[in-house]
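Worksheet for the structure shown next.
Only one protein chain is missing; all other protein chains are in place.
On to chain A.
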Amino acid sequence: MTSPLTDNIDTRGVRRGSAFLRLLRRPAGAISFGVLVLVVLVAVFAQWLAPHDPNFVDLSLSRALPSPEHPLGGDTTGRDVLSRLIWGTQITLWGAMLAIVVAVGLGVPSGLAAGYLGGATDRIGTWVSDALQSVPGMIILLIVAANSGNSFNILMVTIGVFMAPGYFRLTRSTVLSVRNEAYVDAARVSGLSNTRIMGRHIIRQVYAPIIIQSALTAGMAMGMQAGLQFLGIGGGTTPGWGAMMNEGFRVMRTDPLLLLWPSLALGITIAALAVLGSTLADVISVKTPVLSRSRRRSLSAESTTRPANATSTTTGSISHVAVESAVQLENLRVNYATASGPVEVVHGITLDVAPGEVLGIVGESGSGKSQTVFSMLDLLPKSGSYTADAIWIGGQNVTALGRTERARLLGHEIGYVPQEPMTNLDPSFTIGHQLTEPLRSVHRMSRTEAKARALAMLERVGIANPTAVMRSYPHELSGGMAQRVLIAGAISGKPSVLVADEPTTALDVTVQAEVLELLRELQREYRMALIIVTHNFGVVADICDRVVVMRGGSIEEIGEAAQIFSAPRSEYTRELIAASLDGAESRAELDRLHAAAASSAAADHEARSAADAAAEAELKEVRA
């Protein structure tokens, strides 16, 4: 069993010192930190702060109401409530500290070893940790209490043992995520011993998550400690909050205040720890704001009503009348919300595709090719939004359409073939289900019709054994097969436009040509317009009628494929072609060549990966 509570904490944003200041700048952080400082001060100076001896019994004070001398009155046996609360703070904190020290001492080293060494160490560690988590801690604590004569310290150590799995998992998963980083590899290659590497390089990554985890663990340890005292265990003569709650509970009908004070003290302290931990996690993890739907809508409304001159500069051109085109984009802009404000990644582009035409969109990573495609589909990631003067699909201006009507175009008018076949099939459903579901729900086919169509499609895209593939799950397919399945899915609704986002990049070289050939055949057979995004001029030369060259979110040039190859107007296009046809067609090569030239492209790329990381960062918050 895994605990999603503590796994996968993102520490990329950790910068020492600054994190603390950022924490204090948040109201929740400042308040919870202030409360905890106060609690710690009360605990440290309990001796001087407490007005009376917490255990001194003054019978006249029994159940006394608050008075100047006894601000919170007396308890059932006649002891000063305020003094007992103050001393209780010290006990509570001491117990929590003891538990944390034990938990860290057991969990962190074992987590480091398990994560770094792997193998049997990891299996044993994980097993012990899982076993500890499957035993109800309170029962074991009661067994320990039975044996240890209610010794407070022994009980807190036991609580620490039960808290250790939290640290173990946290450390282990953090180590697993950094152990294959380049700098750790470098340290290993340069001959550093395992202990040195763990001590020097890896433990650094674990600091922040451990502090956060400790805030939460402290709260839980206090809760368990008070719970035990409430049961009359581990209290002894010490004035613990839990013991006071028990006394108050017994007289809650007559003297509810006696229950209120210790409950408040415990509740506020635990809540402050929880808020501090969660705020700290927020501050430390890198986060990109994910726009809510209404905010996104208002943003796009805002930008469409902006004065025309601000967004009128557009690159690219149009060669067909809008109503006769398969797709036409007019002045498309794509924005991403990032931590440092919105970043425009596509700066107003204009292009079109005629029915039955094959248009290539070429450019290096981050040039805005994919963003353009996602805008056509209206499927930008959550933190992205686009604006356009007009988007025409199948002779209809779709920017005027509502959300649902726009979505209706998908599957009917536009088909989409993604880049990475292995991550684009839902792992939880069979291929058959994924192919027939849209046919049945979007195209209103019966179960048998849909199945027949899906089988025919699989056969058409060259799947050898369609019946077997229909029954398999995505993880049972090869990349080439998965891409064929995705193509079958994209064309099974007989769309008029097929959008393929680097359809061959993730495939083996031998499969690439086959898939490209298949796309070309299908495009002719169905007389679809095909928009194919690629960074590979080989693909362009193979199948494109016209080419759009993009760079840094703008269109560098548009032209007939033959013209682009024979007489490119732009120097950039020439370079791209040269890099591609030299056989140096790898993405990395292209990126390296133009990394310096395209500074805005770099910003785009960042915005894009930030957007992708957004939802992820959202998840990677530290909890309990």
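Just so we're on the same page, a contact is a pair of C-beta atoms (placed from the backbone, for glycine too) under 8 Å apart; a residue touches a chain by one contact, two chains touch by 3 or more; residues count from 1.
Basically, contacts and distances are computed from a predicted model.
Choosing from "Tryptophan synthase beta chain", "Xanthine dehydrogenase family protein subunit M", "Cytochrome bd-I ubiquinol oxidase subunit 2 apoprotein" or "ABC transporter permease", the protein name stored in UniProt for the chain missing from the display reads "ABC transporter permease".
Although one chain is not drawn, the whole complex shows that of A:Ile100, A:Leu259, A:Leu458 or A:Val547 it is A:Leu259 that touches it. Screening A:Asn424, A:Ser496 or A:Ser554 for touch with the missing chain picks out A:Asn424.
Between the chain not shown and the residues A:Leu21, A:Val40 or A:Ala146, the one that touches is A:Ala146.
Note on the undisplayed chain: of the listed residues A:Met138, A:Ala339 or A:Ala468, the one touching it is A:Met138.
Considering the complete assembly, chain A touches the hidden chain via residues 1-5, 130-131, 133-140, 142-148, 216, 219-220, 223-224, 226-227, 230-233, 245, 249, 252-253, 256, 259, 263, 266-267, 270-271, 273-275, 277-278, 290-293, 295, 374, 377, 379, 381-382, 407-412, 414-416, 418, 420, 423-429, 434, 437-438, 441-442, 473, 475, 486, 489-490, 493, 612, 614-616, 618-619, 621, 623-624.
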